[in-house]
Structures are given as C-alpha cells and as structure tokens.
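Yeah, one chain of the complex is gone here, protein chain that is, but the others are all in their spots.
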Amino acid sequence: MTTVLETEELRKQFGELVAVDGVSLAIDDADITSIIGPNGAGKTTFYNLLTGVLKPTAGTVRLKGDDGLVDVTGAPPHEVAKAGLSRSYQITNIFEGLTVRENVRIARISRDGSRMDFLSRADSDPDMEADVGEILTLTGLTDIAETPCDQLSHGQKRTVEIALALAIDPNVFLMDEPTAGMNPTETTEIVSLIRELNEEIDATFVVTEHDMDVVRDISDRIVVLADGAVLADGTPTEVLNDERVTEAYLGSEGQ
Amino acid sequence: MSGDEDGTRTGLAAFGSAAVTDGWTRERISLLVAIGLVAMAFAPSFQVYLFTEFLIIALFALGFNLLYGYTGLLSFGHGLFFAGGSYGVAIVLRDLGPVIADVVGSGIAPVVTFALAMVIAVMIVVVVAIPVGWLSVRLEEIYFALITLAFGMLGFSFILQNPGGITNGTDGILVLLGSVEIGGMDVRLGDRQLYYFLTLGIVASATYTIWRIVNSPFGAVCKAIRESPDRAAALGIDVTHHRWMTFILSALFVGIAGALMAGLASVASPYHAHWTNSATAVVATVIGGATFFAGPIVGAFIYLYVRWGISRFPALEAHWELFFGALLIAVVLYFKIGAVGGLLLLRERLFGAETSTDGGGETE
Amino acid sequence: MSVLTVEDIQTYYGNSHVLHGVSLEIEAGEVVTLLGRNGAGKTTTMRSIVGATPPRSGSITYAGEEITDLTPDEINARGLSLVPEDRRVFPTLSVQENLVLAHNLARDPRPVEEMYELFPALDPLRSNNGRNLSGGEQQMVAVARALVQRPDVLLMDEPTEGLAPVIVDDLREIVRTVVDEDVTVLLTEQNVDFAFDLAERGYIIDTGEIVFDGTVEEIQERDDLLETYLSVGGVDA
Amino acid sequence: MNFTTLVPLIGIGDIVVGLSLGSRLFLIAVGLSLIFGVLGVLNFAHGALYMLGAYFALAVTTSVVDNFWLAVVIGALAVGVVGALIEVATIRPLYERAEGELDQLIVTFGFVLIIHELVRFIWGSQPYSMDTPALFDFSVTVGASTFSAYRILVIGLAALVMLSLWLFITRTYFGSLVRGTSSDREMASMLGVDVPRLYTGVFFLGSVLAGLGGALSAPLQSTSPALGDQVIIDAFIIVVIGGLGSMTGAFVGAMIIGLLQSIGPQFIAAGHIAIPFLAMVLVLLFRPEGLFGGIGE
Partner (left out) sequence: MEKDQRKIENKNNQRSPIRASSERNSRVGRRRFLQSAGVVGAVALAGCADDDEDVVRLGATYIFSGFASLYGDEAERGFEMAEEEINENGGINGQELEIIQRDTEGDADSAIRQMNSLVEEDGVHGLFGLDSSGVAQAIAPQAEDIGMPYMVTHAATPFLTSPVGEHDNSVGNDYVFRNCNSLAQDMFGAARVAEELDADEWATIGPDYAFGYETWDYFRDFCEGLGVDAEFTEEQYPALETSDFSPYISAILGAEPDGVITPLWGADLTTFVSQADDAGWFDAIDYTLFSVGMGTDLPAGGPLPGGQHASTRYSPFTPETDENETFREAYYDEYDTLPTYNAEGAYRAVYMYKEAIESTGSTDADDLVDAFNGMEHSGPVGDYRLEERTNQAVVPAIWGVVSYDDGWESNVLDPVEVYEAGPEELESALEGSDLPTGV
C-alpha cells in the first residue's frame, strides 16, 4: 500500500475558534476512506484545507506525485486539482447554465491542458468526445447529456457533480456527502458507482457521509472527527463499535 | 471579400444551390445576409457610413462581451483599448507614414501604412492590456468594474497630458488615409464604399474568430468560470490566469474596433478613452442581451440607429438625451434578457420554437 | 381544525424542482416535526411557509387566510416566526440589537429581558456583535429572536445543530415552556430524539414528497422508516 | 512650477478649501455609499440628484421664499422625493433579477440623461450663481489666505451630518434595521421588516443627502446641468477608497480627495485627473474592501 494523500498536524484556526486541530492522516491508495463526525466537527474545513480553498494555520498536506509525495500545502485550488486531487461538493456546485455534456467536457479540457486552445471547436476532438461519452455512460448521464443543468433534478445534479470530479482523472476523489438528498434508488446507484470505480480503476476515495448505511457499505476505513480532531480511526467494525464514537453521535441521548 | 475565385466558386455554387433548395436552412439565411451586406455598399452614401460605424461599434461590444458575457467580468474601461487602437493607427500614420512611403514608394504607401498601422495599433493595445489585465483580474464583480474604470480614466488623462507630444492633447490626432493609384485611377482609401468593405471584411473575420473562440475549449472554460469560478478552480483551471488571457483577447478585438474607428471618423479623440465611451459597449451589450452571441451586434444596431432616428426629427433631436434615457430604461425594464432574448421569445410565441435563455445564438 | 394548512405545494429554486406536492396540516397548539435527511426538502418547506421561497403552485393557509403569496414580513406579521437552519444572527448587530429589532417588529412581543432569563448565557453577551458569538450562542440568539416576537406559530429548522448536549437539554426545556403557552410548533430535526421528545405528530419528507405521516409513536415503531429515510438505526440510534 | 513660492502657501487656507470641498463630496459620497451598502445598487444618477439639489434650492430662493436655509431644506427633501420615485418605479422591479446590478446601473444611467435634459428644458443651460447667505457672507483671513466664512459653515454642517448619521445608524432602532437588512435582507424580511419600504426609505435618505450637498454647493460653485457629472466620478472614487457601504470611509475618503484636489495641483500641475484614479487603483489592488468596512463602521 502506498500513501496517496497525507496530512501532518493540520490545523486551522478562525479567530478564537479552532476548526481543525492537528489532524494527521495518511490515505492509502485504492482505499475508500469515510470521514464521519457530527455537524461542526470540522469536516468541511478539513476538506477546504486539503483542496487549497483555505490555507492552514499550521501543518502540511502532501499528495502523491510522480516521484513520491509532493507538498501542496497552501497551493491554490487549481494547482491542488492538477496535482491529482478532485472534489465534489456537499452543496451542488456545477456549471448550471451549461449542458451536462458541456460540464463534463470542461473538466476534460482542464485535465487535457487544452484550455488555451481558442481556435478549434470544443467538441471537435474525437478522443475527448469519446472520453466524455465514456464518463457520461459510466455515470448514467448519457440520456440527459444535452439537458442544461439548471433543469435537472437534485439527484441528477449530484451525479453530474461526481462526473465532473471523475473527468479530471484524479489520484484521489474527495466526496463531500455524495448522497445528500438522494432517494434510496439514487443512493444505491451512487454507492455502486463509487464501488465500481474503486474496483475498476483503483480510484482512491475520501468520503464524508451522514448515511451510516452507505458508510458501512463502502468504507475500507473510517475516520471519526470530533471537535476538529481525530477521535477514532480504523476498519468499519472497529470504529462503529467504539463507545466514544457512539457518544459523540448521540450527544445527551447517551446519558 | 473578392479575390481567389476558382476554388471558392464551385464551393459557392454548391452552397448557393443548397441555400435555394432546402428552404430556411442556415445556408439560405447566410446567403441572404451576405447579399444584404454587399448590397449595403450601394445604399445611400450616408447609410454606408452609418452602417460602417455600426459594424465598428458591434465589434467593440462583441470584444467587450467576450469578457462580460462569457467570463462574467464587467469592464468599465474598455474605452482605453478602443483609444489604444485609434491612437495607434493615428500615430503610425502621422509619424511613420513618410518613412514607409520612402521605403515602399509612394504608389502603394497608404495601403502598406494603414495595414502596418492596424497591426502596430493592435500590438500597442495588447501591450497595454497585459499589465492592466494582470492587475485587474485579481478583482471580481463591482471591484473589477471600478478598477477598469480607473485604468480607463488614467489612460484618458495620459492622452490629455500629451506626453512627449505624441497624443496631441485634447485635440486628438487627425487621421488621413491617403489614396493609391491603381491603373491610373486614384482610389481613396477613405472612400465610403471601399472603407465599408474593408471594415466589413475585418469585422466579419473578427466576429467569426470570436465565435470560434467562444465555441473553443478556451471558450468552454470561460463559460465555466462565468458559471462557477470556484468549481472551475477545483477542476484544475487557473481562474485568474484564464481571466487574464480573456481580458487580453477582449482588449485585442476592442483595439481593432478602435483602429477602424480612427480611419472612419478620421480622428483619434481622447474621448475614445473616456468612461462614457466604455459605457457605449456596456449599453449596447445590455440592450442586445449579453447571454447571446449576437446580443452585442443587435444592441449596437439599436444603439446607433435609434440615435440616428432621433436625429432625423428636430423636436426629438433637441432633447435626444431625454428620449435615449427613457429608451434605455424601458429596454432594461421590459426586456429582461435583452432585445435578442425578446426576439427569441417572440419567435417562440409565433412559431412555438424552443428557446433557451443561454446560448441560443452561440451554439446554433 | 387545523390552523396551518399546506396543500400540495410545488417549490423551485431557480429551475430546480425541490418540493413535489407537499401537504401538511397542523392544529393549533400542536408540536409537529418534519423529518428527513439532508436535502430532502425540510428547509424548503419551512421557507415556503414563511414566504422566503414561495411555491409555484399549491396553497398555504393560516387561520383560514390564504398566505401563499404574501411577503415574508406580511406572514411574520400574522404571527409566524422562523428560527432558520443557519441561524442568521445579524453579524453587525449586538445581541441586544438583534433581540430589540425582532421585538419592535412584533405586534405583541415578550419583553426582551425575559429572553435573558430564558437564556442566561446570553446575558453577559448583550453588547457583543453577532459575528463574535460561538455557534451555540448564535443558535440561542436565533431562538430567542423568534420567541421574543411571541409567535403563534414557531417554526424551528434544526435548532439543535451544532449545540453542545447541555444546551440541547436547556433548549428542550425552553421549547416545552413555550408549548405550554399554546404556541404551535413545527420542528425539523436530524437529531430525531430531540424531535421525538417534543413532538406529538410527525411527517417524513423525502426528495420533496411527504412519504409518511403519523404520531411520533407510530414513527418510532417503524424501524424501516427510520432506516430508509432518517439514516437512523444501527450504531447511531 | 516654482516650488519656492508655493511651499509656504500650504496653510490654513488650503486646508479649509480642501475640507470644504471634501465636505461637499462627503455629502454625495455618503448617500451613494449608504444606498450601495443597503440596496447593493450603484446609483449612477446620484450626481444628477446632487445637481437637482442645487437647482431646487435656487428655484426656492428666487421664486418661492428668499430664505437660504429654507431653500436648502426644501431642496434636499424634494430631491429625496425624486430619488424615492425613481427607486419605486424603476429600481425596485430589478432586485430579484439575476444580473440585477448591471440593469440597475443602466437604469440609473438613463436617469442621468433624463434629469440633465429636463433641467436644461426648465432652467436652460446657462450657469447660475447663488448668493452666500447673509449671515456667512464675509471673508476670513488667516495668515496669507483669505476664504469665505461660508466654507467653514459647510465643513461644520458636513461634520454634523456625519455625526448625526453615525448616531442614527449605530444608536437608533431604525439604524439597527438598516444595518440588519443590509447584512441579511431575507432574514430581516422574515422577522417582519418591510424590506421594499425600507429600501425606498434608504434611497430617499441617500437622495436627500445628495440634494443637501448640491444645495449647499450652490453659493460656492456655479449651478449648471453638468454640475453632477464630475462629482459622481469623484464620489465613486471616494466610496472605493473608503470602502463600499462605509460611512466613516466615505468621510475619510472625501476628505482625502478634497485635500488632494486642494493641495495636489500646486505640486503636480499635470496630475489632477490622474491622482484620484491612481489612488483608487492602489486601494483596489492592496485593500479592495477599502480603508473601512461596511455599514455602521
């Protein structure tokens, strides 16, 4: 097992508030790691630190590059993305005014480095179109490929979100509540999609999720964050039977 | 427009027959537009002038909209690049005209000079746009609008100060295109029809290029940035850098428009850099509809022809600002997505055709 | 006789269709909970009722009056107050100003001082600006700001989110006190136990549709519902 | 430029001039900033409203009642009414629009043209001058410089307006409504604030301030339809330097620009257009939010 993403003593403070408090984690290649924790535990801030949206107060983030781990601490989001970290958002963040195909194509263009090509037609590269088609097939979006995204249902938008993350062919996928707001059928589909990708292309996933079924179902490993720090870390069986975790989730109900 | 015949002739013939046989096809419409544009040259002389000016303003607005409609950045200082184009041409013609005449001989000198002046003018614009854009794209939304306004006005005051005597201060610089002798005939470069065809050729090519750009991978990324800059960044797109590149491209096309204006109006005026001139592109774009490729063109048409229409009626002309202001307000209030949007909605009502608010014109 | 009736509302965000015909009936003095996972449409339902995101079709009636197309301030003036999910304490206003603002806008408000008795933790923070409060303190202000208006209907969108267990206990007591004064409450929660403690009836919403309604006891008995719609079960229940 | 003769000139007189210029600019900038801070509207017509203030005051003194103070008050209030009408009729429908900001900008730009033309139609293009109110119609000489006592009055009034506005916004209940609504319009509405009415009220207040600035300018400066054209650009610069939405910022920014315009030309003959814009570029690049924060700060 090689480490593809590593944080060391990562810390983020907003004024008095310590949102992330010295998190050290090493994510292994081809694993699906779930990060869970109650609201306000620092999951979103942790994600923002990993992806370069926020600069950490202290600590480092390293990503697997061609020659071992590369320090990307404090790099802007687009560089982190290029270094191989792709994210999907908890609150859907896609290019609403464009069609599904255009959305995916843009991600593919970004990966391709043809961003500065301003004279050929965006849809003229057969290799790229084939790739885009493949991603659409893989994510089951082919039928609605030409629909503008602002006319999609919530579940479809979530899927586009994942398709975008997928299209830049990253080393690590960060998924912030990929099933949020989906109905059971859609959830099942997303879960099997993640598992499929994990098995077929050995993709590494870091997932936050509220739905414990999903967590139990897909995780190779679970990390529990509470108050900005790692409360528990291990296999699903270990973590889900940890008393501290139960407490953290149940709050006063445990008493 | 004319020239290299043989290969194109068969192509044109095929195109023409397709146009005639297939009903309201794209070919047929294009052919009609092309015929209309050529026929325009034989309209009354003033209409040729006005239409030439319209083409220039349309290019101005199209260049502006590359940055606004496609990348989401509202510039209030594109007059700077318009002035860059007009002054570039004026200065080259004034200071290098004689030198060039010495080199190439006086016969074709005006043509060579003007061509060279256009190229140099556009280069000057790009050289100005590089640092101005680099600084400006660090900001977004209203702040971007304000910093571009400030840069535009800095350019305006620079021109007024007449540094080293190159800009001739408030008077601006006269632009005299001269004439060439072809087969014993004296052909004036500034001749209405000739200059119309020249402008038409350049504006049509530039418009086609902009159309290609917005439909290119580069343009797709622009649209992505417009929709969601942070999402674009998360996909590995350097948003700031991409905006910078768009800024430069946008300035380049505006510079071409400015250069053409210098030739048409025969003067490079400091007011080309003034914010009120920058506002022309903004207003034309808003009137036409920023989300449509053709929006700025339609907007420029309305802008210029309404102003002209008003001037034809003394009672209106005496208070044209009143009517123009009222028109602006009416368009903004009653045409939510610009005149093009309004037209498409009308078409939808009449023919039941499907219309989407974005990209109607840009992908068809 | 229901005091608040939501009938078959369809609500959109832009072009995105969020609520697909939601109907609710709440009787005066009742405490009703609306349950569902993230993104199911709970918040949108609340926002539709208070006029922040008016439905495109369907109707909402309050005390016999159609309020579907009223503006949020008009609905507030009829006695409906919302504690929004994201608290939305005015960041540049002090705690006192936040409360006074709400107080002065209501027809028949409670005295502001009463709020400090209800939330003693806020007392020393009177002059602190909203943005300098912790999440829990903000939540208290948000609840107090709604209560000070002495609403007839109190809508609370996930009031326990981010609160320490001790404060959740306090909040439960406060809501009970309020309920005793014949206030009608509509409550959404992810913390189902909090909801079950307070509510008599509940609706379960999923992808913008009501999938179940019944008494709290009925819901509690249905493990399948809890599993499927509320991600409750196994370890964290 | 002869520096030796100029340097000793920067004395009280220049500072008084700079501050009085700054005071007039403050009155227009603070209204602009207030409207932007609460409504999010960049009101291009604010300069035209300033100009209207001067005309209304002139019209009152010449045809209604020859009392300067009454003219200033009536003029300012009348401008407020015009502003409120503009807001209700043409800006209110645009708040919910996706690209609303630009639409608002164009609409207010349209009003610049309309107000210009109406003023030209009613009063003609010729510049008018207004007499200094008798009470302040004397010159003050300090050292080498002589200036009108009226300038001191304008400075005092601007400071008074700043203080009252500050107290109004930070200390009163209505002020807290304004601050609350500016930070979270929807929440304010859900708590019972009639937001459209509050917006109209703020637009009215901002317009009154512009009208007051124009009316107070009338004795210092000639009144012509173009009075507001330059001023609105100065006001934009001030608001950017001070911070969009900030009253303190508007005050400090106005005084900075006033003093720059008063003292600057004596050193840099060629820079009077460029200097303010240069200052604006620098602020935008290094502190884009301006020197001060938002409403009430």
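As written, the chains take the letters A, B, C and D, and residue 1 is the first residue of each chain.
Following the convention adopted for this analysis, a contact is a pair of C-beta atoms (placed from the backbone, for glycine too) under 8 Å apart; a residue touches a chain by one contact, two chains touch by 3 or more.
This structure is a prediction, so every number in the text was calculated from the model and none was measured.
The chain not displayed here makes contact, within the full complex, with B, D. When the missing chain is restored to the complex, the residue among D:70, D:88, D:226 or D:291 that touches it is D:226. In the full complex, chain B contacts the hidden chain through residues 44-46, 49-50, 53, 160, 168-172, 174, 176, 190, 261, 265-267, 269, 271, 308, 311-318, 320-321.
Where chain D meets the omitted chain, the residues involved are 2, 5-6, 8-9, 13-14, 17-18, 20-21, 24, 58-59, 62-63, 116-117, 120-129, 131, 137, 139, 141, 144-148, 150-151, 217, 219-227, 229-231, 261-266, 269, 272-273.
The definition used in the following text is that only the chains that are shown with their structure count from here on.
For chain A, the chain with the farthest CA centroid is D.
Averaged Cα coordinates give chain A a centre that lies 43 Å from the centre of chain B. Spacing of chain B relative to chain C, judged by their CA centroids, is 54 angstrom. Distance between chain centres (mean CA atoms), chain B to chain D: 35 Å. Counting partners per residue, chain C has no residue that reaches two or more other chains.
In chain D, no residue reaches two or more other chains under the touch definition.
Across the complex, chain C meets chain A through its residues 14-18, 37-40, 134-135, 160-162, 165-166, 168-169, 190-191, 193, 206-208, 227-228, 231, 233-236.
Taken in their complex, chain A has these residues touching chain B: 51, 53, 76-79, 81-82, 86-87, 89, 93-98, 102-103, 105-107, 109-112, 114-122, 148, 164, 167-168. The touching residues of chain D, counted against chain B in their complex, run 42, 90, 93-94, 97, 99, 101-103, 106-107, 109-114, 116-118, 120-121, 233, 236-237, 240, 244, 270-271, 273-274, 277-278, 280-281, 284-285, 288.
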